[in-house]
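All protein chains but one are shown at their positions in the complex.
On to chain A.
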Amino acid sequence: MNILKRITSDTRFPSLGLALGSACVLGVLVPGAVLWLAHLHATFGIDIHARLKPPTFAHWLGTDPLGRDTLAFSLVGAVNSYGISYLSMVLALGLGTGLGVLAAAAGQKTKIIANGVVELGIAFPPIIIAALLVTLCGAGVVQEICALAIFFIPGFVRLGQQAAANIYAQDYIAAARLSALTPWRILLRHVLPNMVPGLLVQFSVNVALAMLAETGLSYLGLGAPPPLPELGRILASYQVHIYDHPHLVAVPGVVVVLLVLGTNMVGDGLRDRFARQEHIS
């Protein structure tokens, strides 16, 4: 029943996708995190004499139009972008699933409200939410996280509601009710733990989607304001060099692809693994 044990338990086929996906994500994030910590107190130095240099031993992928190390700058941007996507999904998971489970556990009225939230929320694409928030409060990290979270909440509400409703219909819940467990105890001990696999899969798939949306927002300038490096804005600033220095555009883009691809593969791997365990047990 222990969720960690279920993920790590040795099945006959070690999941290739899970391993490859984690390698992609960690391969970007671990060096990125080291560099991120190194640059925590100092912003990236601008060295105009060293601008647009070809790859050297000191700068593996050369320098950018402002003389910064292209690779290091992209990796730090990746940590920021991934962190923002991840935080927004944690927020969406908490709020969305909470509302969904409440709707499944409570009566018809909550269900109608939850449905309304879902239908209304789905109608606003992420860029629209960000545009409204930025018009209102200006650009910022908090606004960006909220915009992403608001867009993904409806999906979690729907999933939480369906999963919880399925579990509440099971016999063991009836048995738990007959043994006079309180509704809260049933929710915490029997319903929530059984929802974790489905939520975990949805979470990782959504982190990948949020990452794509986040780069889009920061590309348009609807993300965090300038000193904070973000992959979308880095790409926007390198865009003019697509003809003379195409590798500048390639580096941050490949970093985005690695993160999204890796996260998707982890999600798919988890789904396969949980499906197989359902099948075995």
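Everything below uses one rule, namely that a residue touches a chain if its C-beta (ideal position, glycine included) is under 8 Å from a C-beta of that chain, and two chains touch if they have at least 3 such contacts; residues count from 1.
We take it that contacts and distances are computed from a predicted model.
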"C-type cytochrome", "ABC transporter oligopeptide permease OppB", "Branched-chain amino acid transport system ATP-binding protein" or "NADH-quinone oxidoreductase subunit D" - which is the UniProt name of the missing chain: "ABC transporter oligopeptide permease OppB"
Interface residues of chain A (partner: the chain not displayed): 116, 119-120, 122-128, 131-132, 134-136, 208, 212-213, 215-216, 219-222, 232, 235, 239, 242-243, 246, 249, 253, 256-257, 260-261, 264-265
